[in-house]
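Mind looking over this structure? Questions follow.
The complex appears here without one of its protein chains, the remainder shown in place.
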Amino acid sequence: MFPNKKVQKLIGSRVLVEMKGDQAILEGVLKSSDDYMNLHLDESVEIVDGERKRSLGSVVLRGNNIILIIPVDEQSV
Amino acid sequence: MFPNKKVQKLIGSRVLVEMKGDQAILEGVLKSSDDYMNLHLDESVEIVDGERKRSLGSVVLRGNNIILIIPVDEQSV
Amino acid sequence: MFPNKKVQKLIGSRVLVEMKGDQAILEGVLKSSDDYMNLHLDESVEIVDGERKRSLGSVVLRGNNIILIIPVDEQSV
Amino acid sequence: MFPNKKVQKLIGSRVLVEMKGDQAILEGVLKSSDDYMNLHLDESVEIVDGERKRSLGSVVLRGNNIILIIPVDEQSV
Amino acid sequence: MFPNKKVQKLIGSRVLVEMKGDQAILEGVLKSSDDYMNLHLDESVEIVDGERKRSLGSVVLRGNNIILIIPVDEQSV
Partner (left out) sequence: MFPNKKVQKLIGSRVLVEMKGDQAILEGVLKSSDDYMNLHLDESVEIVDGERKRSLGSVVLRGNNIILIIPVDEQSV
């Protein structure tokens, strides 16, 4: 299964996304993704140093600034 | 709804945009966007450490340097 | 008006461009732009900490390293 | 053999991947890759300063933020 | 004249190129460029803090990591 398909399969479930920039990690429910791995998350929360810092709600992430995507229920934070 | 469509739907309303670079956050009225998520904001303000620092007015943002886009009325800053 | 069109409309007038890299800001007369937002500026000046530091003259800017473009006459530096 | 083909050949075996961002190195079993070098790793572990720091399990890596990919059995960590 | 054409016109003459990464500036004779602004320089020299630090000779620069290109004879270093 191609990486993009793996991401598509996660729609509807919670994901952790590490972004470039100020190195924040976001956790939220994946609403949609596209071929560039642009993501739309809902109920998203910014995580800094392992703590839930700020509730962001609905957010669109630019694919090229995503480092990695982790399905929440397949790993231990 | 694809991430790009989610952004298109925000045209006319206020958005927060986190950019790469000096990690500034911009808030403004979304005037237009395209497939690369290049954005045209109006009445934009640069936000540093949560404070409105500088009024920038009309500004064009390069899509690949956008980290994330948040609809202002769907979250609490 | 799409973001690229907004930029095209600025040809012939002065713009401020924030670049990635050493976070310099350039001001110059926009001579041309293309679909990637590559820009050709003339009479350009590098601005550091709000001061005009160095005259660069004619310069080509790579679009993907542009953070944002601001029309000079639509904002107050 | 083109670089992408070299990566495809590594599917099913362990790879080290150096990412941009917080400069973490991931090690995992390569499940799939595509033309953009987006990768899907399984049984992945984050490596910091040469030590296995955190188990991440299944993870999708965005290709443009990959610095380099090293087949584990072809080098000495 | 589009930005790419401006660069093409500089083939055969000396250019200054500011790169991302360790923020080095290279000066050299532009041998060729393409649509991505990948450049081939010859007789290139790395410039650090305004001083010619290291002779690199023939070098290929990846376009997306170029910040800006300045024709040497059109500006004062």
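We just call them A, B, C, D and E in the order they show up, numbering each chain from 1.
Just so we're on the same page, a residue touches a chain if its C-beta (ideal position, glycine included) is under 8 Å from a C-beta of that chain, and two chains touch if they have at least 3 such contacts.
Computed from a predicted model, the values in this text were never measured in an experiment.
The chain that is not displayed touches the following shown chains in the complete assembly: D, E.
One of D:Leu26, D:Leu41 or D:Ile66 touches the chain omitted from the figure, and that residue is D:Ile66. Listed here are the subunit D residues that touch the chain not shown: 1-4, 6-7, 18-20, 23, 37, 63-71, 74-76. Contacts to the hidden chain, counted on subunit E, fall at residues 19-22, 26, 31-34, 38-40, 55-62, 64-65.
Methods note: only the chains that are shown with their structure count from here on.
Here the chain-to-chain distance from subunit A to subunit E, counted in touching steps, is 3.
Rounded to a whole number, the gap between the C-alpha centres of subunit C and subunit D is 38 angstrom. Subunit B and subunit E have Cα centroids lying 33 Å from one another. In this assembly, the C-alpha centroid of subunit C lies 19 Å from the C-alpha centroid of subunit E. Among all residues of subunit A, those that touch two or more other chains are 19-20, 64-65. Pairwise, the chains that make contact are A-B, A-D, B-C, C-E.
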